[in-house]
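Right, one structure below, let's go through it.
What you see is the complex with one protein chain gone and the rest in place.
== chain A ==
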Amino acid sequence: MRSLTKLMAVTAVAALAVTGCGRADDTSTSGSGSSASGGSGSGGFAGDSLIGVSLPQKTSENWVLAEQLFKDDLGKAGFKADVQFANGGVGEQQNQIQSMVTKGAKVIVIGAIDGAQLGTQVKAAKDAGATVIAYDRLIKNTDAVDYYVAYDNFKVGVLQGNALLEGMAAKKPSGPYNIELFAGSPDDANAQVFFDGAMSVLKPKIDDGTLKVTSGQTAFNQAVTQGWKAENAQKRMDTLLSASYSSAALDGVLSPNDTLARAIITSVKAAGKPVPVVTGQDSEVESVKSIMAGEQYSTINKDTRNLVAETIKMVQALQKGEKPTVNDDKSYNNGVKVVPANLLVPVIVTKANAKEAYANDPTLSKLTQ
């Protein structure tokens, strides 16, 4: 019996200790969490609010540059910036986004490690009234992403397709041309878009016989390069060369990026064949050198400085309560909704225009002298 009274006393003490922290008023969250498409463009927010920027692993120069630019330029614009890298992987990025929500960030810019694994976190952000901008990589399978800002990846593909045609025409005035197609990694949403863009140019030419894919491998899933890995592209090129080009000449190869382009060129050289017209993307230092040396034909310049500047412009518009610039509200379906996108135009770079294209880039401008 004595223990029962003590039990009650203990429970009472415990209950006393924790009273006074009831649930936050419902009204505090309503009004800001509208999940209608187009996002919460209504009220705007204070000019010194916190802006969260969650970036993936610190693996390439582009991301390190983006970190610096976001920190400096968000600060200059009057915002408090919280820029974090998720070197520990998806789990760490999830926790970072949750922390930004807790801190009350008004806009969260996310460069996703894996765009399909952040649904829970962007929903939490949305419910807390933050606006979510997917940066460079689309966030998939959720209705809680408001905007997408990136270089126009379909356009990248179109430019690659055109460059391939122009490059081959310059070498050999009339067709038919023998070509091979390479695509990026199937787990990267962008890979399919690049390929579709390029095929929008190449497919009609394949159909009318101007272009001939000797191996017959024209579908995306036949052309993919697992993990964007150079070794995989090189192996596939080796196989294609020995199977289809023992006698035929190879005129051109569609490559989605520079790393793969160089792997393809390596493979062709190893087989003792003349280097065909090979496209690329990313303006990697080694590829710019290769272009200047006349091996790789083209690459794409997607200047991180412009992308960050455009993202900050969107944040500023949201702060004023305006609708940020969106120039495509049909193309980017993430599986649940069509995400309004602000697309920047990429620039194709060949030996002819490399000097102008990289004039503002301190590293690359030296290579093009």
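Following the convention adopted for this analysis, contacts are C-beta pairs under 8 Å (C-beta built on N, C-alpha and C of every residue); 3 or more make two chains touch, one makes a residue touch a chain; residues count from 1.
We adopt the following convention: contacts and distances are computed from a predicted model.
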Can you pick, from "Xylose transport system permease protein XylH", "Anti-sigma B factor antagonist", "Methylcobamide--CoM methyltransferase" or "Multicomponent Na+:H+ antiporter subunit F", the UniProt protein name of the chain not displayed? "Xylose transport system permease protein XylH"
Considering the complete complex, of A:Ala128, A:Ile264, A:Val277 or A:Ala354, the missing chain is touched by A:Ala128
In the whole complex, of A:Leu69, A:Val101, A:Leu165 or A:Ala198, the residue touching the missing chain would be A:Val101
May I ask which residue of A:Gly119, A:Gly184 or A:Pro346 touches the chain that does not appear here? A:Gly119
From A:Asp48, A:Asp187, A:Glu286 or A:Glu356, the answer for touching the chain not displayed is A:Asp187
On chain A, residues whose C-beta touches the chain left out of the figure: 3, 6-7, 10-11, 13-15, 17-19, 21-24, 26, 29, 58, 82, 84-92, 94-96, 98-99, 101-103, 113-114, 116-120, 124, 127-128, 140-142, 185-187, 226-227, 335
